[in-house]
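One chain of protein is taken out of this complex; the other chains stay put.
Moving on, here comes chain A:
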Amino acid sequence: MGSNEQTVLQFVPSPTSVSARVHPLVIFNICDFYVRRPDQAERVIGTLLGSVLPDGTVDIRNSYAVPHNESSDQVALDIDYHHNMLSSHQKVNPKEVIVGWFSTGSVTGGSALIHDFYSREVSNPVHLTVDTEFRSGNAAIKAFVSLSLSLGDLQLAAQFQEIPLDLRMVEAEQIGFDVLKPTNVDKLPSDLEGMEASMERLLALIDDVYKYVDDVVEGRAAPDNKIGRFISNTVASLPKLSPQAFDKLMNDSLQDQLLLLYLSSITRTQLSLAEKLNTAAQIL
């Protein structure tokens, strides 16, 4: 039933152009549910919400865990809970629909049954496994779709076939991994600190490129045409302005910013004046 058994049946793998994209929130969610699972459960199972993009990619955006009971030969899923949560989530965001289900741990025998259940809810559900025990030594997040094996007209088994998974962390990047990675962050970075960090990174990058170019020129490293072209493109993308034009441009911008700063200082002075007038007035 699962993909661990040897199969001698022939099957034609349908050209699945399906691929999946996972948002970092889903991973966080699954980890959180796994940490909070009841003591007797080995793994956590839940529903994946998202949408299917026009080019066939499945965009997984949200998830919630569903209580389940698993024994050696039976799997019981709390269907009412699943429907309740689904309707609650859809009240907030009606565009998010079921696109599949997740489980921590790997594909087991019971997974086929659950996958069956989900394929009744949505056609061709995606099954996401998140290896929370790090069995393979690194974080393994895999996505599968199920293909049915059939002998003639008889449906025999379902095979879970892995599909390409895109882990794009755009939102996590926006917050910054310094906030999300360590177990404890004492202070959210302020504007200027963040600016400083970005500039330092930029400087480091420029240093790296500089070193690389030096190495190539002195023959220490093999020149790579593609990289060379990238570098020349980048350098050429700096707009060519005459020094006067550039100076004028910069001074104008500087003056604009200074003007705004001045305005805001005046406003604050005005505010403190107004406050004094308002509360200090004596009534006879």
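Following the convention adopted for this analysis, a contact is a pair of C-beta atoms (placed from the backbone, for glycine too) under 8 Å apart; a residue touches a chain by one contact, two chains touch by 3 or more; residues count from 1.
Please note the rule applied: contacts and distances are computed from a predicted model.
> I want to check something: the complex is missing a chain, and I'd like its UniProt protein name from "Cytochrome c oxidase subunit 4", "Adaptor related protein complex 3 subunit mu 2", "UspA domain-containing protein" or "Eukaryotic translation initiation factor 3 subunit H".
Going by UniProt, the chain not displayed is called "Eukaryotic translation initiation factor 3 subunit H".
> Of the residues A:A20, A:L48, A:A65 or A:V107, I need the one that contacts the missing chain.
A:A65
> Based on the whole complex, identify which of A:D59, A:D78, A:E121 or A:E162 touches the chain you can't see.
For the chain that is not drawn, the touching residue is A:D78.
> Out of A:S148, A:S232 or A:S253, which touches the unshown chain?
Result: among the candidates, A:S253 touches the missing chain.
> List every residue of chain A that touches the chain not included in the displayed model.
23-25, 27-29, 31-39, 61-62, 64-65, 67, 69, 78, 80-81, 84-85, 88, 91-93, 132, 134, 138-139, 141, 167, 169-177, 179-192, 194-195, 198-199, 201-202, 204-205, 238, 241, 246, 250, 253-254, 257-258, 260-261, 263-265, 267-268, 271, 274-275, 277-281, 283-284
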